[in-house]
Structure formats: structure tokens, C-alpha cells
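The other protein chains are all here in position, but one chain of the complex has been omitted.
Letters are used for the chains, namely A and B, taken in the order the chains are written, and counting of residues starts over at 1 for each.
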Amino acid sequence: MTLNGALKTTLSVLALSAVGVAAQAQTPLSLWYHGAGNPVERDVLIGLIEDFNTSQSDWVIELAEFPQASYNESVVAAGLAGNLPDIVDVDGPIMPNWAWAGYLQPLDLPDGTTDGFLPGTLGYWNGELYTVGLWDAAVAVLARRSVLDEHGIRIPTLDEPWDLEEFDAALTTLQASGDFDYPFDVGMAWTGEWYPYAFGPFLQSFGGDILDASVPTAEGVLNGDAGLDFGDWWQSLFDRDMVPGVSQDAADRETGFVDGNYAMQWNGNWAVLSALETFGDDLLILPAPDFGNGPTIGAASWQFGVSSTTEHADGANQFIEFMLQDEYLAAFSDALGLIPATASAAAISEYYSEGGPLEVFYGLSEAQARLRAVTPGYLVAALEFEKAMSDIASGADVADTLDAATDAINDDLERNNGYQ
Amino acid sequence: MTDRHSIASLILRYLLLVWIALIFLFPLVFMVVSSLKPDLQLLRDSASVRAFLPVGDISIDNYGLAAERAPIARFVFNSLFVTATTVVLSLILCSMAAFSFVFLQWRGRGVVLAIILATFIVPFETIAIPLLLVVNNLPWIGIDGFRIGWINSYQVQIIPWIADALTIFLFVQFFKDLPKDLIEAARVDGASWFQIYRRVVMPLCGPVLATAAILKFLVMYNQYIWPLMVTQSEDYRPVMVGLQYFFQLNTAWGEVMAYLSLITVPVLAFYLVLQRAFISSIASTGIKG
Partner (left out) sequence: MAAGPRGKQTLTGWAMASPAFLLMLLFLITPFFLAFGLSLTNQRLISPNPAEYVGARNFENLLGLSFFVLEPERDEAGEVIRDDDGAPEYPRLRTFTRNNPDYPHLDGMREWMSIGWTDDSRLVLLASDVVFMKALTNTILFVIVVAPMQAGIALLLALLINQKLRGITVFRVIYFMPVVVSIVVVAFLWRFIYDGQNGLLNSMLGFLSFGVFQPVDWLGNPNTALASIMAMSIWQGVGFHMIIWLAGLQTIPVSLYEAADIEGANRWQKFRYITWPGLRNTAVLVLVIITMQCFALFPQVDVMTRGGPLDSTQTMVFQAVQRGYERQDIAGGSAISVLLFVFVLAISLTQRWLTRDKD
């Protein structure tokens, strides 16, 4: 303790004397970020921070990185301890929960700053903009042209996606070929937010949803007729061995498609680069099937906001505004394969510019992306949905399981006065 | 008993020992061997006996990459510092308390011991949040002055963990077996209770000290949930939180294995050292012998 204290004092003295008098005038702003352990991401972010620090003389950003897997827990604990930073990054669907709990304050950006941003990158709650993201993510069906051609399967387009029947027929054909362990992989290994993010849109496309945030209630939405149809279809995927089940390990998830064990895979844009390396031009990035109510994928990724406890909201807003320049949107995209939030940034990015290998995702995101239920209750609802998806996949009764999830979600809404 | 018989029995004994050893070793061999392989090969090998063999494209690249991804040395230092401090303080305070419970007659000791042992029932996970509220309201005077709240520090990882029921219980059980006349004799010689504790009892405590130290070391070194809640800067983060640095959207399995292999070394070394001390202390004191 004392050792560290001494070390810290020495270091800060050294730092101060090195930077000189000018730096002392800068007020420190703390920024928490979820990307610990990703050197590429850190380099981009640190470059951005250095640009900001030297671009003006009022503020100096101090970065603290956390591992993503436990980022939310870390922030919630810090909030409990009254120890929030000035600027936080937040996973899109969680934002309303933190805003409601009083962790965040609305952004105060000059008018027009976020014009032209993909809708999934703007975190609105109760009519106010709380967070904004530099990128969005998108999910697509990965497949191989040669495989689909060989089995006479039509290649779907954004205008004419597969419908339920055609999609199911494709799975059956691929399964019957005997060339694959599974015709499709939805990624059951990725427990957690992946489930509502990746599978919730299926339910939406069937006509249901996890909950109706406008009432709010899950009754008749999650366990209504559309929900039951979706649940039956979902279970049949596993009953018929169309997709790997809940015990799939993360390694199979990563290598299954690339190794040719899975004919197709439901996967995010961040994971496409390795498949692109393996298959090159043969790789297809296909839009989500339309299960009756329009093809849908999830929107909203990590975004930045200002904490409610900061004494320097002006500086925090200034920094966020600074981040939103196309240059940085493109830099994050180039480093991580993420979808830039604006068309102009996409145009100067490596992957999403015209003719770029991932350009198609920008179109998917624009055309199909739909926000997850925007309510503080999403947090519990997402966990209940995850459990229901896993239970149904393991053979639980569909109606009972969806009822149980509905009750749990509504209980939570009730206990929190509907999160009003 | 013929020589041949005893040789056969010796071979059998070793075979049994080796066979059991294999059962205990295989996941760890898998871990170390995998740390030498590139990701794809590692995953493909994991289904066959190749998982245990350093074959194919072998290198120590993963170690270098892992070191780039996370400040491993800093994490290991933090863990060792927190662990060592806690273990030492724990051994002293808990053995002293146990001594008092076993050898001293005082009012309330039955109740206090019962309360202490009852806390054994409370799994840490279930009180983590209330504990966070407690430490957040405690004062601390450090080199940078007075402040309220222990969040983001070493002491918040150390002090709450010093005293625990298991360590006290270990010492209590051990002290109960010590010959009472030793204490009696020392009392007759006019030694104070504290002198008896230091000069008579503690020197006999080799085995239980080693056991308690190892157990406490393991608990502390593997701390995970608590540091996750209370450390916000890398300066204080321990190894198990560091493990999370490696689980990205596309996990680098080879690096994970390399990191796991690296952070396992200090624990293994600690056990090796202590288990020697543990054996020799028994040989020299010859307790109750």
C-alpha cells in the first residue's frame, strides 16, 4: 500500500515535471472503456485521446480499461460505491437501465452533430439522447457460394430474402447431403447478450418481441401466438439436429464454419474477417430470412455517454463530440471490422467503402436493423429470454417456458413500477 | 517375504501411483502443450491424443502475444503482494485467536467461537454487495492523506480476507491435539500466555502452518469476484481478473493457455517450497512422539 502510494506519488511528480506547466492547467477527465485486452483497439483509442488532449488546453482524458466480460459488473459496483468516471461507455441496450438508475445524464452536443448516423448508434431514452456510438454491429448468414450452388439453393438478396419455408428447405437439403455435421449454426456457445441480440430478431420477424416497451409488458408479446410459433420453430431446429445445441463449446463456434463442419452460420460482422481469409470470394454474407414480419437483425453496439456524477459535463461532451469525427469512426472500423456510424466514414474506411469486402453489412444494418426493446427492463428481460431460448433448445415445453419467462419479466416490471 | 515378492509389490505400487498421476495431470498437460500451438491447430488437436503432444507447429509465440495483450507481470505482482500479505497476517491473527479459544479459560469464548465457525456457512458470493457497501464507508489514512472508502486499493483486497473461520478452525483442531502438559510446564515456569504462544506452541505448528498457508494462498491467489468489484485501475488488478483480457469476441485460445500456464507457476512453486517445509517440520519436531 505504502509502496504503491510512494510509487504513485513519484510517478505523478515525474509526469508533471515532464509535461510542464501547461499541462497542469488541464483538468483530468476519466474515461472507462470495455476493451481491455485488445491491443489494436487500445492503440486506436489512445491515438484518439492523444489527439484530443493536444487539440485543446482545458481537458486531459485519463483512460481506464476493463475486460468486456465483466465490464457491466464493474460499472455497477462503481456506481454503488459512488465512484463513477466522467465518461462511460455503455452497451446500447443496457443504456436505458443506467439512465433510469441515474448513472447517466443526457448528452449536450451541438445541433446536427449526429445527423446521418445509423439509427442503431444513437441511444435515445425518454426522448433524450444519452449515448452515441462510433459504430454499429450487424449479424448475417454466412454461407459459401459453391455450397449453395452445388445444392441448388437460391442465393437470397436484401430485396428478396429467404422466407421461412425456403430457409427450412435449404437446411433440409444441406442436412440430407451428409457433407456437414450441421447445416446451420446459431452460436449457442456464446451465452449472454448474444442470445437476445442474435435470436430476438428472429422472434421479431415472426411478429413477436421480448417485451412491448410502450406498455410495458411481455404478456401476449413474448408468449403470444407469434411467440409460440417462433418457439416451436426454434425447438425444431434442435430436435432435427439442424444446429448445434446448448453445450456447443466456443472453439467449435469459432472454427466450425471455417473448417466446413457447419454449412452456414449466423454470425456478426466482427467475426467475418477470418471466414473471408479462408473462403475469399466464395464467402457469402446473406441477409436474415423473413419469417413473416420482415427480416430483422439487432441494432446498437457500444456507445459513449456522460455520467451523472461528473463535475465536468462540458468537457465530457466536448470529448464525445470530438470522437464523432469520420476519421475516428473509420479508424475503429479499420482496426476492428466494425460498421462505421456514418456513410461518409464508411466511404473512407477499408472494409465498408465501395467495393470493400464488408460493404454489404452497411446495407444490412441500414435496411434490417431494429433496436432491442428500449426500456430499463430490458436487462432482466434479456436474461429471461436467454434462459427461455436455452431451455426450449434443450427440449422444454415451449408454451410453459415462454409463460414462465413472461411472468418473470412482468414481475420485474411490476416490482419497478414499470420503470417509469 | 521374498525379494521377488517385494519387488513385484513395489512395481505395482508405482504403477498405481503413475496411473493416478496421469488422471490428475492430463488437463494440465493439455493446457501447457496447447500454449505452444497456434489457435487453429490447438482446436483441431483438442479432439485427439495430439492434444497432449507438442507436435505440429510448436513455438512460444503465444507467450509473447499474451504479454502484449495484458500487463502480466503487473497482475502477477499484484496477486502475489495481496496474497502474501494476507497469508502472513492471517496465520498470525488466526493462530492467536485459536490459541486463546483452546488454552485460555474466558467468559464468552464458547459463544464467540460458535459465531466465528457459523460464518463458515456464508459463501462469499452471497455477501459481496453488502461488503462493498461496508468497505466503501471505511476511512483510510495513506501516504496521500485521509480518505473515506477503500475502493481501488490494495487494502480493500487484503484486510477483509485476513480472518476466516477455516483458518481458525484448522488451528483449533490442531491445538486440541497438542499435549496439555507442555503448556502446564511452561505455566509453572512462569511464562506468560503470549510467551507460551510464541515460544512453546508456535514452534510445534509446522504442519498446520503449512496447510493453512497453502489453503489461504489458493483462496487469495484465485480471487475473482471481489477484485472485479473493487479494482478499477490496472495498478491493482490481480491475475484472475486479468484472465478476462483474453476472452474477446474471438478468443485467442493459445494465448489463454499461455497465460494460464504462466499464472499457475507461482502457486506451484509456493506449494513445492511449503510441502518440503511441511515434511521436514514433521520429521524434526516429532509431535506427540
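We adopt the following convention: contacts are C-beta pairs under 8 Å (C-beta built on N, C-alpha and C of every residue); 3 or more make two chains touch, one makes a residue touch a chain.
Remember, it's a predicted structure, so these values are computed and weren't measured experimentally.
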Where B:Ile183, B:Val200, B:Val230 or B:Ala252 are the choices, the one touching the absent chain is B:Ile183
Contacts from chain B to the absent chain lie at residues 10, 13-14, 16-17, 20-21, 23-28, 30-31, 46-49, 51, 93-94, 96-97, 99-101, 103-109, 112, 115-116, 118-127, 129-131, 133-135, 159-166, 168-170, 173, 176-177, 180, 183-184, 187-188, 193-194, 197, 207-208, 210-211, 214-215, 218, 221-222, 224, 240, 243, 260, 264, 267-268, 271-272, 275-276, 278-279, 282, 286-289
Where chain A meets the left-out chain, the residues are 73, 76, 79-80, 97-98, 100-103, 181, 191, 244-249, 251-252, 379-380, 383, 387, 390-391, 393-396, 399-400, 403-404, 407, 411-412, 415-417
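Assume only the chains that are shown with their structure count from here on.
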Expressed in whole Å, how far the mean CA point of chain A lies from that of chain B is 38
The answer for chain B against chain A in the complex is residues 40, 43-44, 46, 68-70, 129, 132-133, 136, 142-144, 149, 151-155, 228-230, 232-236, 241, 244-251, 253
As the complex stands, chain A meets chain B at residues 1-2, 4-6, 8-9, 32, 36-39, 64-70, 73-74, 77-78, 80-83, 250-252, 254-255, 259, 268, 270-271, 274
